[in-house]
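As you look at this complex, bear in mind that one protein chain is not there, while each of the others sits in place.
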Amino acid sequence: MSKKEEYILELENITKIFPGVKALDDVSFKIKKGEVHALVGENGAGKSTLINIISGVFGPTQGSIKVNGKEEKITNPSKAFELGIGVVHQERNLIDTFDIAENICFMDISTGKNKMKDKKAMNQKAERAMERVGLDLKPWQGIEELTSGKKQMLEIARAMCMDSKVLLLDEPTASISLTEADMLLKTVKQLKEEGVSIIYISHKLEEIFEIADSITVIRDGKNIGETLSASSLNKDKLIELMVGRKFVTETYNNRDLSKEPVILEAKDISSKKNPIPKSFQLKKGEILGWYGLVGAGRTEYAREIIGIDPITNGSLLIKGSEVSIKSYEEAFQRYKLCYISENRKEEGLFLQHNITDNVGIIALDQICTKGGFISYRKQNEITESYKESLSIKAKDIFVETASLSGGNQQKICIAKGLCVNPEIMIIDEPTVGIDVNTKGEIHKLIYELSVQGISVIVISSDMGELVGIADRIIVFRDNEIKGELENSKDYESMSTKVMGSILL
Amino acid sequence: MKRIKQLLQADLSSVIIPIITIFGLLAITSEGFLSSYNMFSIFQSVPIFVIVGLAQMIVLSLGQMNLAVGSIGVLSSVVFGIAMQNLGMPTSVSILLACIAGVLQGLIQGVMVTKSGINPFIISLALLSLYKGLALVITKGQPFSELNAGFSAFGNLKIVGLFPATIFIAALVSGIMYVLIRYRKLGKRLLACGANGVAAIYSGVNYDKTVIIGHAISGGLCAIAAILQVSRFGSVQLSIGDDWMLTSFVVPVLGGTLLSGGKVNVIGTFLGGFLMVLINNAIVLWGVSSYATNAAVGLILLLAYEVDRMRKKMMNNQAKSAVEKEA
Amino acid sequence: MDFAKIRKSNSFSVSIIIVFMVVVMCFFKRNYLSADNISALLKVLAVTTLVGVSQMISIASGGMNVSIGSVGAMAAILSGLLMQNLKVPVLLSILIGIGIGVLCGIINGLLIYRNGGVGVASFLTTLATNSVFIGIIYMITTGHGVSKIPDAFVAIGSSKIGPVPTSVLIVGVLITLVYFMFTYTSLGRQILAFGANPKAAELYGISRFKTILSVNIIASILAAIAGMLVVMRVGTAQPDIGSDWMLQSFAAPLIGGTRQAGGKVVVFGVILGALVLTIIENALVHLGVDVYWTELINGVVIIVIMAFDRLRSIKN
Partner (left out) sequence: VALAAGMMAGCKGGTDSSSSSSQTQDKTAYDQSVWKDVVEFGAVDGKTDKDYAFAGVFGAINSYSDPMQGAADIAAEELGIKATEFDAPKDWVQNDQNTILDGLIAKGIKGIYMMTSDPVAGNEQISKMTSSGVPIVCVGGSPSTPSKATLTLATDVYQAAYDGTINLIKAMGETGGVVGLCGAVTDTNTQSRMEAIQKACAEYPNVELIQIIGDIDESEASVTAIENILAAKGDQISGFISTCYYPSVALAKILSDERYSNVHAIGCDTDEAVLDGIKSGALDGTMSQNPWGQAYLATVTLKMLTDGWTYKADQDFLVDSGSFYITKDNADKVEQTQMEATMEMAKTWTDRFDAPAK
C-alpha cells in the first residue's frame, strides 16, 4: 500500500470567494481512514464553508478535492453521497411534514433508491438508526413538535444511516444536552472503530480533546500551520492558535444581592400546555441561571412569562405589583421585559434583511427622531457599535444576515436584545455556536448589564457557562423546578449539586 | 463606461433601463409618440396603475396577497356614487366616504386573515366575490353617471397642457407611501412581519395589528384608485377594477418588490406603473396586433427578470473580483 | 380504519358541509338528485377537479402556477385546429395535445428554475408565461373558436361507461395516479420534501432542477387534458378556455386541505373542494337566484364553509 492511498479525503488549496468576502483562502489538509479530524476556528472562520464544499453544496473557487486518492468534482450533494460522504449541516434541515422514519431514511427518497416506498422496512431502518444515537421515539411520529435537541439527534441519525465512509459533523452538539452529547460522542468513537473518517466541528473544546485524533485550525479562511495531532496540544494553546493571541478567561465575583428588591416574581404559574405550577424570584441586577437538560421546559416557562403562551393559573408580579401580560408586545413595550429566542432562524432574524435593519426593528424607539421619523444614521450608529463590541464578522452592516456564519447570526440576535435597554432580560441559550473568544465577550456584556441594574435570566444547558456568570441557578427537569442553588462559582461542586437536584 | 456600469447595478435599474430603452426607441421610431396628446394620454393612464400597484405592494410586503383589489375598488366607488348622486353630498365628503369604505373593507380582510385562522388566500378569494356581489346587489348593476361636473372634469384636467392632474395625486400618494414605508415605524413593522412573522413578534411587534393596518391601507389605496378611475370615466362603473388583479401584481414586481414579503420598492412601483403604460403604448404605436399585446407584456416581464438576474450576477462578480484584487 | 382520525380531518368537515348542502337543495328542489343533474354536476366536477389537482401539484412543491388555464387552452385549441384543418386522427390529436402540455411544462419549468425556483419565482414566471401563451392563442385564432371538432372527439365527453361519464372516469384514473405518486413513489415524496423545505431537500440530494421540471410537466399535462375535456364537453374549442380557472384551481385544493405553504397534500380532498365549488354554481341556477346576487352568495358560502371547518378543527 502506497502512502498516498492512506488518505481517504484530501483538500488541496481550496479557495472560496463569496461576493464581498474571501471565506476560504488556500486551505489544504488531509484525512486518514478511521480518524476523527477536528476543525476549529472562530465564528466566520470558514469551517461551514469548507463542509459545504466537501458535501457539494457549492463548488470551490479554486482548489481540488481528492477522494481515495482520486480527484473528484463534487458538483452537487448527491455526488457527495455517492462518494460516501455523509453530512450533518450546522443548521437544522428536516422536512417538517414528514414523519421521523421518512426524515431518517431521507436519502432513500432523495436518491429514489426504493422506487415504491416500503413503509415497514423504512420504519425498521429508522428504529435501528435511532437506537444507535439513543433516541427513543416512534418512527411514525411527526417531527413538528420535537424540541431542537431531538431534531438535532434525528439529523445525526439520518447521517448515520447513510453508511458513509466520511462523516462531516458541523457543530452537532451545539444545541443538545450533555447526556445526548455523551451518547453522540460514544457513537462517533464507535464509528471510528468501524473505519469511518469523521470531520468534527465544535466550539466545545473539551469534546475536541475527548475524541479528536488530529486538529486543523482555521483563522480568517486560512489554515494556521499544518494539521496537528490532538495529543500535542492543550486547550490554552489551541485557543491561542484560533484567536491569534493569548486568551484570558475572566472570572466574575460573587455579589451580595440580598438588599436588592425583587423585580420579577412568579407565583405558581402554569399554563394549559404545562400544568405543573412553578415559582421563582428575580432580583434587580441579578443574573439567574436556568439549567436543565434539553426539553426540561425552560423555554416554555419563559414563553409563559413573556405573554406568548397564556397563563392559566398563578400570578406574575413585576416590581411587586401583579400584572397580566397578554402579548409579548405588551411585555416588551410596557414592562421592558425582553426575550431572546434560542431559535435564531425562525424566531430571531429576518434573514433577507441586512444587519442594520435587523437591529433597527427592535430599537424603533431609540432610532426615531422626535417627529416619529426613523433616523437611519442613528440606526447605523447603534448597529456599528454592536458590530464592534460583539466582533461580528461581516463586510459591513449592510449585508444580508442570511449570508453570515451561524455564530455571527447568533451575535446579531444578542445585539438585538442588548440594544433595547430592558429592565429584565431572558436570554435563551445565548452562546450556542459561539466561539470561545466571543463567548467570553458575551458573558462580559451580560455581566455589565447586570451591574447596570438589569436583571438577566440566562437559560443554558452549559453548566460551565452558568457557573461562570450566574448568581443563582434554578434547575429544571420534566417541566418542574427541581431545585435552586446559590452559585459558589466552583464548577465541580456546583455540578454535583445540580446533578443531585436533577436526580431527585 | 464606469458610469453605465454603476447605473446597471442600481436597485432600480431593472425598471429604469427598460423605460429609457423603450422611451428612446419610441421617440425615434414613432413621430406621434412625443406629441402632447400622447404624452398626456400616457400620464393619464399611469396613476391608476401606480396606485393599484401600491395597494398590492403593501400587502405583498406582508408576504400576503390581496386578490380583492378590484372588488374593493368597485364597492368603494359605489359608496362614492351613492353619496354623490343619491345623497347629494359634496365631492369632498363623497371622496372621504369612499376612502372610509375602502379602508373598512381592507380592515375586514385584515381581521379575518389574522383572527379567523382561515387560509388567507381563500379569504381574499371569498371577499373578492363578496364585495363585488355586494356592489351588484346594491346597484342592480346600474352605473352612477350624474356626478359633480367639476369632479368629472378633474379626471381629465390638463396642467401645463401636458400633465393630467391625477398624476400629481399618484405622485403624492407614492410620496406618502415612500415616507411611510421608509421613515415610519409602521413601515418597518410591515416589512418585519412580511420577512418573518414569528421573529417580528419576538421583536416586540404586534403582528396582528400590523397585518390589519397593512390590509386597511391597501383597501384605502384601492378606493383612491377607484375614485381616480371614476373621475376619468366620469361615471361610477360596476366594471371598475375587473382588470386590476394582474396589473396589481405586475406593477410592483416590475418595480422590484419581492413577492415573498419583506422587501418593497415604492419608487420602483411608481416606475413599474409607468413602464407598463409605455409598453402598452409601444404595442399600439408599433402597430403590433393587439392580439399580441398579452404575449408582449409577458415577454417584457420575463425580460425584466432576466435584466434583474444579470444585474445581480454582475454585482456579485464585481464584488468577487474586488475581493481578489484586495488579496 | 381509525374513525377518530377521520373525524378530525379536514375532509370530514368539508364532507359534512357537502352533505348538508345537498340535503338542503333536495329539500327545496325535489328533482335535485335527478340523473340529469347529477350528470351535469359530474361533468363540471371532472374538469374542476383536474384543474385543482394540477394546481395542487404546484402547491405541493412550494410553488404556484397561474398559467394552468392558458396551457389548457393551448392544448385544446391546437389539437382542435389539427383535427379541423389537417384532419389529424382523434387519438393522435389527443396525444399531441398532451405533448403540448409537456412542452408548456418544460418552458415553465426551465424558466421557473432559471428565475430561482420556489414560491415567488413560480408565481411571477407563470404570470409572464400565461400572458405569452394567451397572446399566442389569440394570435393563432384571432379570437375565433375552432368549431368543427370531429364527433368522435366530442363523443368521449358525452359518452358513459356504465352509469359513469367517461370524463369522470378519466379524471378518476388520473387522480388515483397522482395519489399513488404522492404516496408511494420517490418522485412524489421528493416533490413534497422540496415543497416543505427546499433548502434541506437540496442539501440532501434532491435535485432542484429535476423536481421543478417534473412538477411543471405533470401539472401542465393535467392542465392540457383538462383543456381537452372542456372541448369534449363544450363541443368547440374556444380561445377563452381556462380563463376562469385560476381562482378555482387554488380554491379546490385549499378547501380540500392541501397545505398552502407546500409539502402536504390531500389528493382526494381536491374532489371535495371541487365539489363544493360545483355545487354552489349549480345550486344558484337551481334556486333561480337573481343574477345580481350570485357573486355575493358565492363569497358568503365559501367563507361559511371555511369558518365551519375552522371551528371544527379548533374543537378538536
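Chains here go by letter, A, B and C, matching the order in which they are written, and residues are numbered from 1 within each.
Everything below uses one rule, namely that contacts are C-beta pairs under 8 Å (C-beta built on N, C-alpha and C of every residue); 3 or more make two chains touch, one makes a residue touch a chain.
Only a predicted model underlies this, so the values are computations on that prediction, with no experimental measurement involved.
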item: Left-out chain, listing which of the shown chains it touches; value: B, C
item: Candidate in contact with the missing chain, chosen from C:47, C:68, C:200 or C:219; value: C:47
item: Chain not shown, touching residues in subunit C; value: 29, 31, 34, 36-37, 39-40, 43-44, 47, 78, 81-82, 96, 100, 103, 134, 136, 138-145, 147, 230, 233-236, 238, 240-241, 243-244, 281-282, 285-286, 288, 291-292, 294-295
item: Footprint left on subunit B by the chain that the document does not show; value: 30-33, 35, 37-38, 41-42, 45, 48, 136, 140-143, 145, 152, 155-156, 229, 232-235, 237-239, 242-243, 277, 280-281, 283-285, 287, 289-294
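Note that in this section only the chains that are shown with their structure count from here on.
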item: Topology of the chain contact graph, where touching chains are joined (line, ring, star, complete, other); value: complete
item: Pair joined by more contacting C-beta pairs (B-C or A-C); value: B-C
item: Of all other chains, the one whose Cα centre sits farthest from subunit B; value: A
item: Inter-chain centre distance, subunit A versus subunit C - centres from mean C-alpha coordinates, in Å; value: 44
item: Shared interface positions of subunit A, touching two or more other chains; value: none
item: In the complex with subunit B, residue positions of subunit A that touch it; value: 17-22, 25, 61, 308, 327-329, 332-333, 338-339, 341, 346-353, 357, 360-362, 364, 368, 372-374, 416, 420
item: Of all residues in subunit B, those that touch subunit C in their complex; value: 67, 112, 116-119, 121-123, 125-134, 136-137, 140-141, 246, 249-250, 253, 258-260, 289, 291-299, 301-302, 305, 309
item: Subunit B-facing residues of subunit C, complex; value: 111, 114-115, 119-120, 123-125, 127-136, 138-139, 142-143, 247, 250-251, 254-255, 260, 292-300, 302-303, 306-307, 309-310, 314
